[in-house]
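Missing here is one protein chain; the remaining ones are kept as they sit in the complex.
By letter and in written order, the chains are A and B; residue numbering begins at 1 in each of them.
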Amino acid sequence: MLEISGLTKSFSGFVAVADVSFTVDTRQIAAVIGPNGAGKSTLFNLITGHLRPDSGRVLLDARDITGVAPHETCRMGLGRSFQRTNIFPLLTVFENLQSAFLVHYGRGRNFWSRSESFYRDEVEALLVSIGLREQALLLGGTLSYGNQKQLELGLALAIDPQVLLLDEPTAGMSASETHETIRLLQRIADERGLTLLFTEHDMAVVFGIAQKIAVLHQGHLIADGTPEEVRNDPEVRRVYLGHGLSQ
Amino acid sequence: MSEQAESAVGMPSRAGWQVPWTLIVFLVALSLPWIGSRYDTFLGTQIAIYSLFALSLNLLLGTTGLVSFGHAAYFGIGSYACGILMKIVAVPFWLAFPAAGLIAALFAAGFGFFCVRLTKIYFAMLTLAFSQIVWAICFKWNDLTGGDQGLPDVPFPDLGWMAALPGFDRMRIAEQFYVLALVLVALSVAALRRLTGSPFGRVLTTIRENPERAAFIGVNVRLYELAAFTIAGGFAGLSGALFGIFNRGVFADFVFWSKSADVMIMTILGGMHHFWGPAVGALVLTLLNQQITAYTEFWPFVLGTILIVLLFVFPGGILGALDVALSRMSKRRDA
Partner (left out) sequence: MDASFLFSQFMGGLTAAMFLFLIASGLSLVFGVMRVLNFAHGSFYMIGAYLAWQVVNWLQPMPERFWPAVLAASFGVALLGAIVERLLLRHLYDREELYQLLFTYALVLVLGDAAKFLWGTQQLSVSRPPVLGGGIEIFGTLVPHYNLFIMLFGPLVALSVWLMLTRTTMGRMVRAAALDREMLGALGANVGWLYTGMFALASFLAGLSGALVTPIQSIVPGMDVEIIVQAFIVVVIGGLGSFWGTFLGSVIYGQVLSFGILIFPGFSLFSVFALMAVILILRPWGLLGRPLR
């Protein structure tokens, strides 16, 4: 479903991502891990078109999306949620999601109708699905951190992606919130047949649900395989020594 | 205040039904030639035109989050287009007016194409640069624009037909023009209102709130910004066309950056987060200006002070302050 080959990107001499290749199969849950500065965010930005790679290709469902602009990759089925919550603060939760639907269904060209009437049912359904029905009329910026992350997810899902990229979905969460979020993710991925690719620092989460793990270190891919394979990889152990990998 | 609450036509009263404030204001304004003096009508025309000008800017500022320092360019282009068409080419008003809007929109599209590729301060500086280029051309191109002499004696539209309407027969032409201008402004404002409440307008607000996120839900940010810029320019052009006639002449200082600054101050004064804010700002600023320039030449000082007070004490403008006051009152009521 998602195939990355030979992606390379450097910034004024600093190599952020170096010749990274891996694939994620349809409906697979994959994770990219690595110490800070390993290049995970850059990799995500390259996949979604936020950055143009110096070389290499990104294939989504066999279509070449290398360097395609973010608003286009969205339409092609790539969704993304951000590490630092990236929502629309002065719009209500309802309006946040409704906007995504409006764009997804191409209503942006409608200059005439009143926007609040569109896609109310779809928004309701999504709100229930991500557990934010109570907060529908609150302004996005006033939500708690956890709720904002849920809204993040909602925005990413509203555009009906085939592949969902999640940048540290449980960052800053307590153990119980993390558990909730992961269960939610699994359920939604199952319901919608999504392919998930996420980055995380919480190894319990990674080894808990990922079926495939790619390990980045200083821009290079040093391991790529099942959780068992990665756990036993000597190179990975060396890099992560002391980072709780042995759990 | 959320957009949904905003799009309500009026403010809910305690009884639960909504008072149609906009309709009331329109009717009162319409009756001005009969209930007020000639001077009132004069001011009324100016306020109506500036309201449209400021509302068009707010499509960029308040709705899309684009800070343009050169909006006066389109006001001026509309003025010159309409003035030249009517005075020199003898085109009737009902053709010249929309043409002026279209021409202004075209320029906005052209300039906007370059501007939207930049962000924030660079965007603002380029809008300023373009508008000053337009000013310099208007100031220098004597053959077309009359240069620094401008284009005096722009004719009134042919309003003879109005005299046939009941109650209109003893009106002076300035008052007849006021009514026409008011109706045209009202129609334009209604269109803008529709636009901001539409899905297109909603997409613009996502760009304002978070352009990066907007891109990631599939919005071609530059394209939408360009569309907003073009539409805003078009409506500014329409207001300029009316102003040229009202002012009995079109002059280069319509395009000068201080005009862009004035309209921006109006928008902020009234409150850029409310649809009607700019209109309120236009009203208040015009009246203040008239009052104060009667007493002192130091209007810039007063304007600057008002602006500073505004920025520090009432950043949401007049309507923003009203919002806060009303919500405090209702909290006390509910307590």
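In the analysis below, contacts are C-beta pairs under 8 Å (C-beta built on N, C-alpha and C of every residue); 3 or more make two chains touch, one makes a residue touch a chain.
Model, not experiment: these values are computed from the prediction.
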Partners of the unshown chain among those that are drawn = B
Only one of B:28, B:95 or B:118 touches the unshown chain, namely B:118
Of the residues listed, B:102, B:129, B:191 or B:284, which one is in contact with the missing chain?
-> B:129
Which one, B:159, B:191, B:307 or B:321, makes contact with the chain that was left out?
-> B:307
In the full complex, chain B touches the hidden chain through residues 61, 67, 114, 117-122, 124-126, 129-130, 132-133, 135-137, 139-140, 261, 264-265, 268, 298, 300-301, 303-305, 307-308, 311-312, 315
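Heads up, the rule we're going with is that only the chains that are shown with their structure count from here on.
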Where the centres are mean C-alpha positions, what is the separation of chain A from chain B, in Å?
-> 42
Given the complex with chain B, which residues does chain A contribute to the contact?
-> 48, 69-71, 74-75, 79-80, 82, 86-92, 95, 98-100, 102-104, 107-116, 118, 137, 139, 155-156, 158-159
Chain B residues touching chain A in their complex are 2-4, 7, 194-195, 197-203, 205-206, 209-210, 212-213, 215-221, 224
